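For this depiction, one protein chain was excluded, whereas all remaining protein chains were kept in their positions.
Chain nomenclature is as follows: A and B, assigned in order of appearance, with residue numbering initiated at 1 for each chain independently.
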Amino acid sequence: MASLGRAALLIAFGLVAYALLAGSYAAWRKRRRLAHSAQNALLAAFPATLVASAILLIALARHDFTFAYVAEHTSRNLPLPYTLSAFWGGQEGSLLLWLVILTGYAALAVWLNRRHRELMAWTVPVFGLIAVFFGFMLCFVSSPFHQQPAPADGAGMVPSLQNPYMLAHPPMLYLGYVGLAVPFAFAMGALLSGRTDERWIVATRRWTLAAWLFLGVGQLLGSHWAYVEIGWGGYYAWDPVENAAFMPWLVATAFLHSVMIQEKRGMLKVWNMVLVALAFNLSLFGTFLTRSGIINSVHSFSQSPIGAWFMGFLVLMIVFSVVLILWRSSGGGDGSLRTKTKLESLVSREATFLYNNLLLVALALTILWGVLYPVLSEAVRGQTRSVSKPYYDFFLHTFGLPLILLMGLGPLVAWRKASLRSLAKTFLIPFAVAVVTGGVLLGLGFGSSWVGLLAYTFSAFVAASIVLEFVRGRSAAGGIFKLVSRNRRRYGGYVVHAAVVLFVIGVAGSNSYQTIRENGHLRIGQSMEAAGYRFTYESIKGVKGPNYTGFRTVVSVVGNGERFDLTPGQNNDPLQGTSFVASIYHDPRTLGDVFTNASLDKAGTAIDLHIFVKPLINLIWAGGFLFVFGALVAMWPDAVEQRRLAARYAAGTAPAGI
Amino acid sequence: MGASPARLVIALSVAAALAIFVVYTALAGNGVAQLTPSTIGTAKGNVLLVGKVVGPVQHVGGSLRFAVKDIGDAKPARVSVSYAGSVPSLFRTGRDISVAGVMRNGRFAATRDSLITKCPDHYAPPASPKT
Partner (left out) sequence: MGFGLALAAVLAIVAVVFVARPFLREPAPASDRLDELAPEARQRLALAEERDRALDALKELEFDHRTGKVSDDDYRAQVGPLRRRAAEALRALEAGEHSPRER
């Protein structure tokens, strides 16, 4: 079985290597049959990789411990879903997941565009180039099919990974990371073929949206996991691993916006190439950041055997992208990315999109700097230094707050040029709403955090402008449904903006206006207060589980017109140690949470109760759902538009030769 | 109205973003040194201690007392840490952590709420399977 797996991977590697080499030659020398053959090779690589994946899954399901990978990551008593999730729990398996998703996406993209030979001629080898790296790693460096004499039982899975999040969060992220390879391959393919038209953008628009959606959902799942499981009441710690997914997502957001400028005005062709290359390279970087533990220094990469390989590949892809972009943007070959169209006015939607890009990319780059700082400082000064929350928070606020404002400004401004007078008219209502909201909030005491107050005020501005867009549009189009279905991208985009507004309000509320009371020392019957609630320690009982003992307390809570009980406690696993089991109450009044943790003091007669009251935090998750809905609306195929685009490109692809 | 003012404004904005970054890092300092138990020695000032938790973990009053050793290499250095504040639920002996604070009288006095526990490394070399 394992030999079949190895063989399947070798076949896949051979196929993508062929796609790379033959595809490049065919595109260069304009050989039709060879190009078609390379395309077929890329298509065939998917079933080959799928066979290898199926073998690993079967081996996992059967607890086949002759597979070293299965023995390292699972054990006999591991429930089936988690056993299967071990597929991506280890290094070799996650490489295989990358490859199977990559070949799957590539096959689909090639299939959908199979008639557009010229477009695919150079795209196929670029896909091949990326796949060759992963195929090489899987065949020769880090194979999931190492065999061994079967031990009686496997090493098992770390308990903290045995939860539903582990089933969903990594695959979601990978679907996003790998998805960014598709627009990248098409973009580089376009550069290589000298095609400077928008064909590549049109072909990859939905791919980019889908990858961006998966990446966003993956991050939300990860944040929620951290919030409920890890137990410090937070959901984002600016950890390098979290930043690894955030950076490409920010750049992809910038790309989604600036692509619209290219479509409407024909500008920014070079910038779009830069963005798509940056997004993909960040996604490669991010995939592998996740592999190390603490990023202390460059040494953390070399702990894993693939670290050096990965660095080499990333450098190769960066150089590849930069060289291609520079070559074409300076007019190399017969395609030039330079356009004559200029920005007509600073008061235009293009300008707001440009600012949006600037802020998003600036934020991504400052985060990148923060992530790389330990590595750089060690290389340059020999001393590892790192930055932390204050650094990231500063730039999140500095760049993020204006971004919120822009979300509201953009839709109100027309393309090309808007006169200040018409601007004033459309601005009036949202501006008034924002001012009133800000004033009311200030009066209610929200001035305690000026960042939070600004976030709320700007959110009110954006919310008002979105509502106005729907109201105005509805009367013009004759109904909301007609309005949205005729302008899917625009109104889907507005829904996504609304989701971001919810998210921002949730983040601002739970960060800037949270109440934290820690180390409240309580004996049975004693109480403490927080945020208008009274917490009384009622009782405690011991609990016993399959591999742990522990305790649960009962804390009754009264206040703000509600009463409820919380049961924070701890679990004590003789092998793994003590862990907190948080108890959370979802407060319908504030859409927030009351989050508690408890530990026993030494004598065992009293507890230390930690209370976090986080208003509005559930808007974050609600925003997540709305985000998915909005993205789906924006992505939804539009038959009318498809026909128009097909006609445009069919007309243009008349065969060469007189 | 025309190309030049727009280009100028864009250039100025990029410069402004860069300037904000430079000014911030100049004022806020160059981050904080990351040290391990074997390198912390008698380091002065605020540092970030990175290492693996060595048991036992004791609760003294409202704070935790535990020792930390180097991750990876088997170096003998140990640092005693005294920490108060939020404790992530992943925290236990054998986990890799980072915590901010200062060395004081041979002990590491940690800053409140600065404890970060790393998720167990999925990709670490495998422990020997149970037989």
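Definition applied: a residue touches a chain if its C-beta (ideal position, glycine included) is under 8 Å from a C-beta of that chain, and two chains touch if they have at least 3 such contacts.
Because the structure is a prediction, the values reported are computed rather than measured.
Would you list the chains present here that the left-out chain is in contact with?
Listed by label, the shown chains it touches are A.
I'm checking contacts with the chain that's been left out. Which of A:Asn77, A:Ser330, A:Ser419 or A:Gln642 qualifies?
A:Ser419
From the listed residues A:Glu263, A:Glu378 or A:Asp393, report the one that touches the chain absent from this view.
Checking each option in A:Glu263, A:Glu378 or A:Asp393, the one touching the absent chain turns out to be A:Glu263.
Which residues does chain A use to touch the chain missing from this display?
1, 3-4, 7-8, 11, 14-15, 18, 26-27, 30-37, 40-41, 43-44, 48, 51, 117-118, 121, 193, 195, 197-198, 263-266, 334, 412, 414-419, 421-422, 425-426, 469, 472-473, 475-476, 487, 644, 648-649, 651-658
By definition in this document, only the chains that are shown with their structure count from here on.
Looking at the complex, which residues from chain B come into contact with chain A?
1-3, 5-7, 9-10, 13-14, 17, 20-21, 24, 28, 30-36, 48, 50, 55, 57, 59-60, 62, 71-72, 84-96, 98, 100, 113, 116-124, 126-131
Any idea which chain A residues touch chain B in the complex?
Per the stated touch rule, the residues are 65, 68, 71-72, 75, 89-91, 151-156, 158, 160-161, 229-233, 237, 239, 241, 291-294, 296-297, 303-304, 342-346, 351, 354-355, 358-359, 362, 366, 369, 373-374, 377, 383-388, 390-391, 394-395, 398-399, 518-519, 521, 576-582, 597, 599-602, 608, 610.
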